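Below you'll find the structure, written out as structure tokens, and then a few comments.
The complex appears here minus one protein chain, its other protein chains still in place.
First chain written, first letter: the chains are A, B and C, and each begins at residue 1.
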Amino acid sequence: MNLLLLLIVPLLTALAVLLSANGRQVKWLSFIGSLAQLALAFILLYTFEEERATGNTAQMLFEQRYPLFQSLNISLHFGVDGISVVMILLTAFVSIAGVLVSWNIEKMTKEFYFLLLLLGLGAYGFFISLDLFILFFFLEISVIPKYLLIGIWGTGRKEYSANKLALMLMGGSALILVGILGLYFVAGHSFDLTEIAKTTIPGNIQMIVFPLLFVGFGVFTALFPLHTWVPDGHSSAPTAGSMFLAGISMKLGGYGCLRVATYLLPEGAKEYANIIIALSAIAILYGAFATMMQKDLKYINAYSSVSHVGFSLLGIGMLTQTAITGALIQMVSHGLMTALFFAVIGMIYDRTHTRMVAEMGGLMKVMPFIATIFFIVGLCSLGLPGLSGFVAEMTVLVGSWQNNDVFHRVATIAAAMSIVVTAVYILRAIARTAMGPIKNAAFLQLKDAAWNEKLAAIILVAGILSIGIAPNWLNELLRPAAEIIMNRIAGK
Amino acid sequence: MPNATIIALIPLLPLAGFVLLGLFGRKVFRNSSGILATVLLLASTVLALYTAYEYFFVYGKVDSIYQKFIPLQLTWLEFYKGLSIDMGIYIDPISVMMLVVVTFVSLMVHIYSLGYMKGEERFPVYYSFLGLFTFSMLGLVLASNIFQIYIFWELVGVSSFLLIGYYYDKPSAVAACKKAFIVTRFADLGFLIGILILSFCSGTLDFQTLIQRLTVPGSSEFNTAVSYSFMGVSAITWGAALVFVGGAGKSAMFPLHIWLPDAMEGPTPVSALIHAATMVVAGVFLVTRLFPVFAITTPNTLVIVGWVGAVSAIFAAIIACTQTDIKRVLAYSTMSQIGYMMFALGVSKYGGEAGLGFTASLFHLFTHAMFKALLFLAAGAVIHYVHSNEMKDMGGLRKQLPITHITFLIACLAIAGVPPFAGFFSKEEILLAAYQNNIAIYYIALITSGLTAFYMFRLYFNIFWSKPYESHGESHHGEGGFVMMLPLVLLAIGAAAAGFIPFGEYVSSDGTPLKSNFHLQFSIAPVVLGLTGIFTAMWLYRSQNDRPAKIAASLNGFYKAAYHKFYIDEVYVFITKKILFNLIGKPAAWFDRNVVDGAVNLTGATTQAISVGIKKIQSGKVQQYAIYFLAGVIVLAALFIYVWK
Amino acid sequence: MMEPGLYHILFISAALFFIGVYGFLTRRNLITMLMSIELILNSVNLNFIAFNKYLWPGKMDGLFFVVFIIAIAAAEAAVAIAIIINLYRSHHSIDVVNDEDLKY
Partner (left out) sequence: MNDIFTLMKSELAVTAIIFLLLLIKIGKGVRNEALLPIIQVLLLINLISGFFFNKEGALFGDMFHTSTLIAFQKNILNLGVYLISLLFTDWLKKSQHMAEFFMLILSALLGMFFMISSGNLLIFFLSLELSTIPVAALANFDLEKKRSSEGAMKMILSSAFSSGILLFGISLMYGATGTISFAEIPAKLDGSSLQVLAFVFLFSAFAFKLSIVPFHLWTADVYEGSPIAVSSFLSVISKGSVAFIFISALYKVFQPMQAVWYNMLVILAVATMIIGNLFALRQQNIKRFLAFSSIAQVGFILVGMSSSDNTGVTAVTYFILIYVFSNLAAFGIASVISEHSGKENIDDYKGLYKTNPFLSWVLALALFSLAGVPPTAGFFGKLFLLTAGAAKGEYWFITIAALNMVISLYYYLRIVRAVFMDKNETPVDKIKLNDSVKLAFIICGAGIVLTGLFSWIFDFIQSLH
């Protein structure tokens, strides 16, 4: 498959949206565009599997290279491995759901959808790029749309949150930039990921560059203690904004931590692994405990994201193939789950005009569909088997357990403990919103989900279930890629 | 050989029910949902009985030993070559026995609910949840892989959660379902870590392989498992003990039992199915599954199992004597009986005659499923009639509810261990096993046995005798009709006759049939104790009098403590509210908002402050600008002429 | 009488330079400040001539430079004085202290 299609389709959709006449057109165009993206993602998955089935074991498939800034040896170098394919699928899923739940946006519809599509574009570009410069370009491209989405269409302290998000993410990318430049010169003036992977980078450089890259990408994926943009950003963002933010953007960081930092700088990864593990174990538990005290549904999900994303980072830090696979599964799972979670919160908010847990109750009665979805996503969050969260967490834990020493064990157990705390806060949230008596008589008039919301929810639930019930297809996609990464780390 | 398709269908049929009713229950199967689910489950039950027949009487026994079969195994998630979660079917006497129990009790509950839950708004939802539960429970008992058990373990947990919270607008139900889920989740954490330890030591998740590798002294895996130790205890012991923690949570063993009484907030048939007959014995089942590993651990994990079981048994029995909510009494009695099963396992050994406790435990599991389900369903009929759970609202109901009365009495006799009812035989074996291995536990069991008879008959007399029934508001609908009475009768037959099954012939720790030898002189003590309990209860409660109150008063402190369930709930509340929330959660949230976030904001504020602080540099005075200019030149010149030369 | 050497002239020009700088920094009158700049420029002129004469007598660069500096100084002064006059028109003062509206 020609990977450029993944860029061209969203780009054309975005341009078409800009040129369209009214809000109705904008919505349908975006919907059709994101449907096309979804189709492309599936085609990509299919062709990828086909290609692998023919015995093509190259690390990257469908490679394409167009020179760009030749004098600096930059080129548009695209290619995908299992990880990218999965991430692209995730992006497509979240994109279409995001488009659907925003159906009722009245204010500046055109701009809203344009920015959403731009965010999607950035993510696709990021996941297929094999040139660090281009990768960085796509990473950065998504920062400003996020800022605008939160600042313009957000709620609450939106300007503050938008600013914090943009600045922290920019801070992260500043570090990434320095790291990338470091790699560029060490690797003999090349930004090419596959080229750099072939060179042996001196240990002392790795010790400098690895933390830069890891922390930089870590900011994007809410590495403790650089996660504080997450609660504010998510809670202020409009529904689709939160979905994209948590569902896709945070995954950019995780992907970068793995694909760029860990993969390219194995010595650095080994050196700093313990710090990463400690930080992410703290994040997992601490995020979970902080979540317990939240009263706003969006804050609950935002903090729980910190906790869940901790699993991804923990998996990466553990440096075993299973743990890394688990980290990747967790990224996908969390992407879908949290997008769905935000979608549900958005739906509830649209109706009740509150996100405060204490003000709700008994929503099951008035909006059974939404409440059911809320149940499903909550159960996914607390790692119920049959839903994606379980698969991811278990894979990480099993992978982590392979490190046979007290430090790793303690970290693993700490991470495992979060499943209890998660249960506590998720059930509290569910019990107080969906269950119990109805506290506000006005709620009795509320309607259940509309078609677009149902469709969005069903798409995401389908994703969650497909991973939760039959996880091996995902596992088989990710494992070989993780193995290549592990081989480099192990020095093979 | 076992037929994989047929066995696979047993759990899949209820699953189909769940999916169909879950997706279309509201619209398509509005009225037929109960029938649909029941029919599916009936099919399941028939298949289960067929499987059991085939296994026990046709192909199961080879060389007079019951074999283990894995007719189906699919890779579900492969962590790396050799370590994968498989979805499989594991056929051995235990799982086949459990298949029968689960499908049978579930079927009874399905039928019963047709009457009991009639008219409920969320009728289809109820049946879909029941389907989910039955599927999960069957998946659990059929599991061939330790992770598969964990998966279904969680799924039964969630179905239990959903069913307890079925009346979601009742705050107490909501609280109860939350509590049940969280407490068992906490226990599952132990289970999970146990799995991680065992799988790491053995390099597999497959039961058969795992047991094989870990029970052969001298094998490399066994050596690893024994040589690694933490706090002086070997890895294998840790593994087994932590797995047992999971089992204890699910089976409501002390001190993880607090969720079970509250779980009675669910509809009564659900309590019968999940919280009496099937799910709560999953802990016992789990220990039997890994029994060889438990048996080989040093220090012996089974000692823990035994003592936890014994303590739970007597502890629950004492509390049960004081409760007034009939379902709570039954709940504590369940806990007590499971305690029996547990310590039976605890006093057992692996293989041969020494495995008597093992057989006894499962035998008791089997009979208990019958009579406890019956008790609950009968209690359900009573509650259905009275619209209250409290003993004080009942009394003299034997006229109004004749069938219920008789079946309830049978169940009470069975649980009290009066021959020739089912409970007598199974308890007998348990006591024998305890007597042979651990005399302290034996005495505890004996006392418990007496208490059991007492509180059961206290219940019985309070409901059906005591005082003449005065009805409030005449809206009564009789006993509930055929659909509710049929299960009662069927289960009563089971409760009465199940004891005559030569259980040891079929189920034993290592598959070799165990002759059940009967010791008449040995059974005198428990039977006498049981009868004493019964007559005491009769003396106190047959008609209204002030004797119970006097006794309660004379036992003042102790009675109060027992009435308040020994304040275990309060301890938990303290731990969660005070420690978890106030000491960890709050500071974490505060720390995040003020320190971590504060640091970020402080960075911003500092930058701003510096920005304001240095604004004087731009003074607007052109001569000052020139001074800076000159200073710049001089500093640079000095720097590069003197310092960096 | 001793022939003045390079260092004498350099000394004078340096002195001139610093007098100019001092004047520029301390005078309040804009015209005086302008004159101080002329002093600086003249010190430079002296420098050029001295270097040319004593160190590089074969070349004319220094001398040319001086000529151009004088011309440029005149141009600069012209524009500066025009601006100062304009300032004077608007608030009748050519004191530098009155011109501090633009700051921070």
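Definition applied: contacts are C-beta pairs under 8 Å (C-beta built on N, C-alpha and C of every residue); 3 or more make two chains touch, one makes a residue touch a chain.
Since the structure is predicted, the reported quantities are computational estimates derived from the model, not experimental observations.
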item: Among the chains presented, those that the missing one touches; value: A, B, C
item: Identified contact with the non-displayed chain, of B:I35, B:L74, B:A553 or B:I610; value: B:I610
item: Among A:L148, A:L226 or A:I329, residue touching the chain not depicted; value: A:L148
item: On chain B, residues whose C-beta touches the chain left out of the figure; value: 604, 607-608, 610-612, 614-615, 617-618, 620, 622, 624-626, 628-633, 636-637, 639-641, 644-645
item: Footprint left on chain A by the chain that the document does not show; value: 68-72, 74, 133, 136-138, 140-141, 143-144, 147-148, 151-152, 158-159, 162-163, 166-167, 170-171, 174-175, 177-178, 181-182, 184-185, 208, 212
item: Sites on chain C contacted by the missing partner chain, in the whole complex; value: 17, 20-21, 24, 30, 33-34, 37, 40-41, 43-44, 47-48, 50-52, 55-56, 59, 61-62, 64-65, 68-69, 72, 75-76, 79-80, 82-84, 86-87, 90-91, 99, 101-103
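Keep in mind that, in the parts below, only the chains that are shown with their structure count from here on.
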item: By number of C-beta contact pairs, the top two chains; value: A-B
item: Averaged-CA centre spacing for the pair chain C and chain A, given as whole angstrom; value: 65
item: Interchain centroid distance [CA atoms averaged], chain A/chain B, Å; value: 36
item: Centroid distance [mean C-alpha coordinates] between chain C and chain B, Å; value: 97
item: Chain C residues counted as touching two or more neighbouring chains; value: none
item: Contacts with 2+ other chains: residues of chain B; value: none
item: List of chain A residues in touch with chain B within their complex; value: 164, 167-168, 225, 227-229, 231-232, 286, 289-290, 292-294, 303, 321-322, 325, 362, 364-365, 368, 379, 382-386, 390-391, 394-395, 397-399, 401-402, 404, 406, 412-413, 416-417, 419-420, 423-424, 427-428, 431, 434-438, 470-472, 475-476, 479
item: Chain B to chain C touching residues, read off their complex; value: 615-616, 618-623, 626-627, 630
item: Partner chain A, residues of chain B touching it in the complex; value: 26, 75-80, 83, 85, 147, 150-152, 154-155, 158, 161, 165, 168-169, 171, 174-175, 177-178, 181-182, 185-186, 188-189, 192-193, 196-197, 199-200, 228, 230, 576, 580-581, 584-586, 588-589, 591-592, 596-597, 599-600, 604
